[in-house]
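One protein chain omitted, others in place.
Naming follows writing order (A and B), and every chain is counted from residue 1.
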Amino acid sequence: MSELFRTCPRSGLVFHKAAESLIKFNAVTAVVFLAVGGVLGLLVVMTRWPAVHLLSADLFYQVLTGHGIIMLLVWIIFFEMAVLYFCSSTLLRCRLATPRFAWLGYVLMLGGAAITGVAILQGGSSVMMTSYVPMPAAPHFYLGLILFAVGALIGCFVFLGTLVVAKNERTYEGSIPLVTFGALTACIIAIFTIASGAIILIPTFLWSVGYISNIDPLMYRVIWWAMGHSSQQINVAAHVSVWYAIAAIVFGARPMSERVSRGAFLLYILFLQLASAHHILVDPGVGTEWKIFNTSYAMYLAVLASMVHGLTVPGSIEVAQREKGYTNGMFEWLRKAPWGNPVFSGMFISLVGFGFLGGITGVVMGTEQINLIIHNTIYVPGHFHPTVVLGTTLAFMALCYFLVPVLFRRELFLPGLAKWQTYLFGGGTALMSLFMMGAGTLGVARRHWDMAFSGAPFSFEFGGAAYMMMGLTGIFGVISVIGGAAFVIVIVGTILLGKKIEDKSEYSTARPAVLPMAPPAPANTGTGFIAPGTFALAVVFLATFVVYYFLNWMYLSSVWPMK
Amino acid sequence: MSALLPPSERIWGNHPLDKVEGTWIAIALVWCLFMFFMMPYWHVFGKQNYAGEAYRTTPAVYSAKVEKMVEAHTVRKETALDIPVVRPPAGSDVYLAGRLWSWYPALELEKDQTYRLHISSLDWQHGFSLQPINVNAQVVPGYEMVLTITPDKSGEYTIICNEFCGALHHTMMGKIYVVDR
Partner (left out) sequence: MAEPVQRNTNEQEQPVPVLQQILDNPFLLLFLGVVMPTVFYILWGVMEIVTIPMAN
């Protein structure tokens, strides 16, 4: 069978035709779901904005269930399928293994998402994405999730299969590229995630149709989170890979050291998934040793890995910029970076937002005892919007600004809007999250329709500061949604209305040239730090981390003694 | 574009560490280990911990324990719903139930006395969230969590629910009054 390939003249990327269509379909489907989830996010945040309080309680919980599932599962995982196919087939210049299975995976994911979506729309499944038993949802709510997961699992195997094909057919020299390695990390975590999901969701489905009489709710929580939290770790591995990719695309940056970056991904593979314990820290019964070992990813070794990536990604950019002559002072390399290019600005905001807002707060609230003063408050969504929205979603958006024109052979639609989009979305989300964290520190609950508790037998009033923070959450949430809408407009506009790029890029059956090894790095002649600016930023990061960490211990030490 | 290309040499697994990376890894590792040991340290020297004491139970059994305590120690009733306020002896076992949609019963505790506060759910999962000090715990049906507490400031404390538990989740509220002796 002869396979069709084309080489993109502008980017030099080699696309296998079958993989290209799959990447396009998965990415576009993802963006459509992002748009839907964004509308739901708007409704959610306008309800949590006390002065607006838009929806009724029932509708709020229904919409919030939809927002969580569509954003966290559907948008992100569809896009990740596109990333997996891109990082295997396209980067390795290899035919995609079994495209038919990949399509089957796509159809299962779409069908599954639709079935769960219908269950939520019907109203009997407003159980939040976590669907904690024994609160029941309709059987097809779980069934849709199971089908979706099976589809994603097929995608993972197609990725692994493509790695095997590439190796056997020798489409590349040496080891796989770092970005592909990062995608492999994501794929491995995804396989564990989906297996855990199967262990818990299949019995829960059987329970919902009456074949099983009881699901232990604590067991459910522990295993559900092996899926729920690990799926966030897929995102981390995927968006870190995207950072490396964008540093290479925009700056031609090379990893500072293959060994260090890959070693850091290895730490992810070994330890990242243990952090599912973050959700079980104030659960009854599960022992302290288990909690401490797992919540700390075995002594924070996966945090170490993230701190390494956080240094090596901007560090590699700094090195590349200095080689181009931006050598003045500590930060000329950063000042002269292409801030008007949304591919770069999106990636950089993603990096900083993920590190400073998402990362620090995640480690702090994942500290066993500190979780006592944070669990289930609105601090929690305040923490994970910076990880999953700033970190993952914004990194994927940045990649789209590069990839969509290349894939669809069209110029970006409204490039002026694209230029502002990353700032609008990044800034709105960052501030929304900060105010959610502030309100959470004051005790405001997550997944809660009314912070005034109307109709409760007793009364309790949060202070003015909590109301103000939730109001600001509302305002910046709306800005964030506007930023998200701008992204959807640019991408959909590009696909439908963008100016066609007339380049000579025909499909042919000729086998693409073997992917060569990277050119050797110039010898490091200096004796000092090769990336002093990045190191300084890293020290600022660490200082913020330390201060914030101790602040929370101080706050904890002021509450009632308990054991 | 070398993160998108194979490493520039076949053997890269023994490249020496760059100075920036090496320094940063060392600093970060120290911080990571510090944060790790902070948790066991606090279990020994800190005052706010949950050591994991819990028992398996059933809603019926647990509910009976709650009722027994309510019958023995109710000191007054509050609100139009006649919610009992229970004043258990200092140092005793106190049973609190989360259910759709209330925390039952209300409690009156003495300042600086220690109580074994049992918490469980009679139906779905709930979130024990004590305001304004913002202490939170997951409440799971079938499991009885024991938190040994020593309220050290008097005043009126409110328990809200911060695990979603259905339409009237936001009305789920209870009270703990801490009084001077």
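Definition applied: a contact is a pair of C-beta atoms (placed from the backbone, for glycine too) under 8 Å apart; a residue touches a chain by one contact, two chains touch by 3 or more.
Quantities reported herein were computed from a predicted structural model and do not represent experimental measurements.
Chemist: Looking at the full complex, which residue from A:22, A:128, A:189 or A:442 touches the chain that isn't shown here?
Modeler: Residue touching the absent chain, from the options given: A:189.
Chemist: Sort through B:61, B:75 or B:179 and give me the one touching the missing partner chain.
Modeler: Spelled out, the listed residue whose C-beta touches the missing chain is B:61.
Chemist: Among A:32, A:104 or A:219, exactly one should touch the missing chain; which is it?
Modeler: A:219
Chemist: I need the residue numbers on chain A that touch the omitted chain, in ascending order.
Modeler: 160, 163, 175-176, 181, 184-185, 188-189, 191-192, 195-196, 199, 216, 218-219, 222-223, 226, 230, 259, 262-263, 266, 269-271, 273-274, 276-277, 280, 284-287, 290, 293-294, 298
Chemist: In the full complex, which bits of chain B touch the chain not displayed? Write them out.
Modeler: 9-14, 54-57, 61-62, 143-144
In this section, only the chains that are shown with their structure count from here on.
Chemist: Report the inter-chain centroid distance for chain A and chain B in whole angstrom, where each centroid is the mean of the CA atoms.
Modeler: 28
Chemist: Which part of chain B faces chain A closely enough to touch in the complex?
Modeler: Residues of chain B touching chain A: 1-10, 12-15, 17-21, 23-25, 27-29, 31-33, 35-36, 38-40, 42-43, 46-52, 54-55, 78-81, 83, 102, 106, 119, 123-125, 127, 129, 131-145, 147-153, 158, 160-175.
Chemist: For chain A, which residues are in contact with chain B within the complex?
Modeler: 57-58, 61, 91, 127-128, 132, 134-135, 172-179, 216-218, 221, 244-245, 247-249, 252-260, 280, 282-288, 291-292, 296, 299-301, 303-304, 307-308, 311-312, 315-316, 363, 367-369, 371-377, 441-443, 445-450, 453-458, 460, 462, 515-521, 524, 528-532, 534-535, 538, 542, 545-546, 549, 553, 556-563
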